[in-house]
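The other protein chains are all here in position, but one chain of the complex has been omitted.
When the chains are written out, they are named A, B and C in that same order, and each has its own residue count from 1.
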Amino acid sequence: MQMIQILITGGTFDKSYNHLKGNLFFKKTHVPEMLTRSKSRLNVNVKTLMMIDSLEMTENDIEIIIKECLNSESKRIVITHGTDTMVRTAKKIEKKIKDKTIVLTGAMIPYAFGSSSDGFFNLGSALSFVQVLKKGVYIAMNGQYFKCDNVKKNMEKGFFE
Amino acid sequence: MQMIQILITGGTFDKSYNHLKGNLFFKKTHVPEMLTRSKSRLNVNVKTLMMIDSLEMTENDIEIIIKECLNSESKRIVITHGTDTMVRTAKKIEKKIKDKTIVLTGAMIPYAFGSSSDGFFNLGSALSFVQVLKKGVYIAMNGQYFKCDNVKKNMEKGFFE
Amino acid sequence: MQMIQILITGGTFDKSYNHLKGNLFFKKTHVPEMLTRSKSRLNVNVKTLMMIDSLEMTENDIEIIIKECLNSESKRIVITHGTDTMVRTAKKIEKKIKDKTIVLTGAMIPYAFGSSSDGFFNLGSALSFVQVLKKGVYIAMNGQYFKCDNVKKNMEKGFFE
Partner (left out) sequence: MQMIQILITGGTFDKSYNHLKGNLFFKKTHVPEMLTRSKSRLNVNVKTLMMIDSLEMTENDIEIIIKECLNSESKRIVITHGTDTMVRTAKKIEKKIKDKTIVLTGAMIPYAFGSSSDGFFNLGSALSFVQVLKKGVYIAMNGQYFKCDNVKKNMEKGFFE
């Protein structure tokens, strides 16, 4: 079975609650425990590139993501990413990489929020789409996939369209 | 957007806990609340055909499922199903239906079991595969999809291969 | 059975996640659903006085709480409250009210955070202590109860002592 590369960048998806300060922060990614829980038998490699809010993602951060996608031996890559700038990052990746299937996903509610989070569903969705979509850069959110040049986040309603 | 038909048959996926009797039973499907939680924007129609353990599924039950698949106006159908006889049902559907994409899914741990269940991930996975796979009958479990004539459940280890 | 008054003031206990803005906010109290889940058969009356962070609680807010405690027909009162200024509020109540058993409680992690929150345990603890402790103002946190004049929150470690 082909290996799927999973690259972690942070975003709402992976936010935790800091009970000393009473705010949200990044501790470590929940993706490995999510994979265990999913009983996934996929051949994956998980690599954390950064743990940041996507509103704070710089050009340099995007360069790091693109470089990792290029260097990965895998042709199929899932990237977890904050939703606010997910489309921007996807478009920048698409300009540089043409021969891989790359799917960005995230969450509207942190996985750590338990029974209200969409994150676990989205991970299942992104890992499925990445196996079957042809080369290109996509966003998998709200049960759907979108070509990165044909989507935007509706900031008022909180979904992609 | 094309409508996706979701057919509910029960299985571990949808088992609830009966606190008066101390055992597992079927109350009603969790799929609508799962769809709300997922923030899915898919155009779906959910129909409960039965709520049974797949070990108790009769030939007649399978006939009902096949008839619903045939009668549905949708070309893309997800069926929730107990894992024990999922492959058998899939093969029987495949003999009768050639022109639709049908994906069966389920869970190893009931959705009602909260943070240990694989069900929410599997629903995300099945709803994604059904949008992009070509005509045929598939099983979506463990993050993967399988053609129904090329898979079995490993009863000892609890996964599909 | 004697009625127990439950007064809601907000605090971490009742914070929800705003998926449009990506931050924590107050929507409505989780106490009624927590009581249903607990299968409590207590005779309680739940009243929301305010939904605020305890760091933002003013002298006027504390006056409102004290007035409600005085006016309640119940001799046994539980107050949910943010942990940061819980001790201060408790001391101010104690100066004014001598003939009731009043227990303040809260959470270090919001109830909405699911399987990591201490809130449900704390509610069980506070509702138990309030039934058996003699007149006075107490704080119930970390499985313990404290007289309000003999406790402080350890801000670095996040518990009461």
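Heads up, the rule we're going with is that contacts are C-beta pairs under 8 Å (C-beta built on N, C-alpha and C of every residue); 3 or more make two chains touch, one makes a residue touch a chain.
These figures come from a predicted structure and were not determined experimentally.
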item: From B:E59, B:D99 or B:E156, residue that would touch the chain that is not displayed; value: B:E156
item: Omitted-chain contact residue, chosen from B:I64, B:I97, B:A112 or B:V132; value: B:A112
item: Touch residues of subunit C, complete complex, unshown partner; value: 34, 37-42, 108, 114-118, 120-129, 131-133, 140-145, 158-161
item: Missing-chain contacts mapped onto subunit B; value: 12, 17, 19-20, 22-24, 53, 84, 108-110, 112-116, 155-158
item: Residues of subunit A (touch criterion as defined above) contacting the omitted chain; value: 114-115
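Everything that follows uses one rule, which is that only the chains that are shown with their structure count from here on.
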item: Same-residue or different-residue interface between subunit A and subunit B, half as cut-off; value: same
item: Chain nearest the overall C-alpha centroid of the shown protein atoms; value: A
item: Between subunit C and subunit B, distance of the C-alpha-averaged centres to the nearest whole Å; value: 43
item: Rounded Å distance between subunit A and subunit C, as computed from the means of their C-alpha atoms; value: 38
item: Where subunit A and subunit B are represented by their mean Cα positions, the distance between them in whole Å; value: 26
item: Multi-partner residues of subunit A (each touching 2 or more other chains); value: 108, 114-116, 158
